[in-house]
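Omission of a single protein chain aside, the complex is shown with its protein chains in their original locations.
Chain naming follows the written order as A and B, and within any one chain the residues start at number 1.
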Amino acid sequence: MSGIGPMYPNEKPENPYVLVSYAGHLLGNYSSRLCAGCGYGIIGHIFTRLFEDEKLDPKLYPLVLGIGCYSQMLLTVHYATQKVLSLHGRAPALATGMKMANPQMKPIIFTGDGDCLGIGGNHFIHTCRRNLDCIILIFNNSIYAMTGGQGAPTTLFGAKSTTTPYKMFENRSDGVKLALAAGATYVARTTVAHPRTFMKYFRKALKHKGTSVIELITPCVTYFGRKNLNNLGAEYLGLKGEKMDTAGKMIDWIKRNSIRVNQAKFMNEEELFNKYIIGEFRYAPDQPEYSDEYAKIQKIARGGI
Amino acid sequence: MRFMPEGKYLMMGNIAMSEGALAAGLNFFGGYPITPSTEVIEHLAARLPQVGGVCMQMEDELASINAVIGASLVGAKAMTATSGPGIALMTETISMAANLEIPFVFCDVQRNGPGTGYVTEPHHNDIGLMRFAGNGEFQVITLAPMSCQELYDLTIVAFNFAETYRCPVFIMSDAYLGHLHEVVKIPSKEKVEKMVIKREIPEDIIGKFSYKDESTGKYIIPKPPIMGTDYCPPMFLSQPHSLEGMPTPKPQIFTEMMIKKITSNIDKIALTDTYKLDDAEIIIIAYGLPVRASYRAVDLARKEGIKVGILRLITIWPFPDEKVKETVKDAKVVIVPELNYTGVIAEQVERVTNLNTPVIRIPNVCEIHHPHDILKVIKEVDK
Partner (left out) sequence: MSWFKIPKLLENKEKNFSLFLNKNRCGGCQACVYVCPTGILEMGGELNMRIAYTPRVKEGKGKYCTACKRCEYGCPDWCIYILDESEKENMAKKAKA
């Protein structure tokens, strides 16, 4: 992180939330160092805005970031947040330790699709099973972007990546279904093309007591968009797609490729293939939360009932 | 009641260590059942909630060490206990914790051999793994108790080392020592509380990570930062970082600091013990269980007029070079009984004496040394 990013003359009136971001606060002017059109810039921006508008107390909402392109969000998130860069895939386990040692905290975990469903799958499953009070944000750009565009557990069938040069032939894993099966009590998926729904879900997750899993479909233009055609989700139509080489085309493709939960009920298997189903999948606010249950155990251990 | 009432108790080794940890102020334990060290998590699962702490059995060793790191970041004294295969899984996180200078205590109840091995047999084979636990260069502190009483006392010392030097601290016990039932004398509450270094926010908040004070050349190790308070750097980045946690352009200075902060305080860290060493010509250097057999062997040999003494290493890493060099310089021969075959510490002794005094190994795998084995070697050497 030696260079903080391209610096251009500061123009007035500046976007108010730039100065709230960490690097903006440090340098007075900042633009994210991510590729043009990357979804993480959008998410970092929205997170900073939410952190500022909700007036969250930085001491109670530590950030645990996994390893990936989104690790650069250390610079774009709110300047007052306390951030830990955990190991690849181990963010949910680190957050469990933090939460249990200081039960007032509610860790916010940034993980990627490879980070959470690939190497960190076991920790993700058990954090959801325990219904620990934390927010797990899974950024699904269906590629290992930081290391150069390798295939990920969530790469779409038939997509090209550096480790699947011919065609991705494996079945893809679904973060939401995994979270539902593991027992997370608030599961939702949205895309970066719907920024306001992500803000709505995030505000709901902040108030929800228990594990809330929000999966976000983000475009990765440089490694996924440029190498794949935009008929990925619509094979059954037999269209001849074109390369999605700009973020606009990818956001357009994401919008076309994401189906609302209720709408998906009326679509058959062939139409739903390679599609993202967005919406809220489960909201069970009154499930027992892990740290409360452990407080009861502590009471029993001290002789109470 | 965090402290057991003062008195003598018959305790298993693993339980004595858990009680030592509780006395030292433990309030988070993340662990996973693995044969020689399950008693630790079983005992703490009952005891920790009583003192308001948290004992979590995680889904695997990786999660338990990460939970320990997370808890230690937030200001809890944290510990984990595992065995050979567990430490192998945990090495990546140990090296991250060493980089972020997160204090934690790690008990390795060693068991036999590579792979699964005989799970209930002692075999000091993880010593190298503890020294190089994880990628990257960093220093660790390893303490080797030899009895249940020392398992209790050295755990308190381990927590104090962890708090002051903010590096991974290992307690090296093994399958036999962990399951040994012995009398342990528990000191009074006041005495223990005096010994323990508490985890609190210092008044003079000078810095968050260790650094070298250019004027004095000494290494300043501030108190560990606590997340969720003001005494916390802006980010915990496990990359070469400056005082404030921001990345530095010169990683070498950071690596030098990581190593020098321990080696420059070696006189305070390296604990050793001697036994009839003043006029000894033959010196036994040992640690852990073999020390008990060598006490008996030395007594028998002394009766027959052979001048033998023991230098007992309590701190294995960092290896006390000066103390060993000073005791061995006029010795005729050095005998190193060890519970492994290659003689990991014997190699260190050879390095220190640069091979002018002969070093004789008494290797034993999976069984404890019998005093007569050591006595036989002493007699041969004495001729």
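Convention: contacts are C-beta pairs under 8 Å (C-beta built on N, C-alpha and C of every residue); 3 or more make two chains touch, one makes a residue touch a chain.
Treat the numbers as computed from the prediction; the structure is a model and nothing was measured.
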**Q.** Among shown chains, those touching the left-out chain
**A.** A
Q | Residue of A:V221, A:A234 or A:A301 touching the missing chain in the full complex | A | A:V221
Q) Just one of A:C38, A:V77, A:A152 or A:A205 touches the chain that is missing; which is it? A) A:C38
Q.
Can you tell me which of A:L19, A:L206 or A:V261 touches the chain that was removed from the display?
A. A:L19
Q) Tell me, which residues in chain A touch the chain that this view leaves out? A) 6, 8-9, 11-21, 30-32, 34, 36-42, 44-46, 49, 52-53, 192-193, 195-196, 199, 221, 246-249, 251-252, 255
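Operating definition for what follows: only the chains that are shown with their structure count from here on.
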Q. Which residues, counting only chain B, touch chain A once they are in their complex?
A. 27-28, 30, 46, 49-50, 52, 54, 56, 58-60, 62-64, 66-76, 78, 92-93, 96, 227-229, 232, 234-238, 247, 249
Q: Under the touch definition given earlier, write down the residues of chain A that touch chain B in their complex.
A: 1-2, 22, 59-60, 62, 64, 74, 79, 82-87, 90, 93-102, 104-105, 122-123, 125-126, 294, 297-298, 300-302
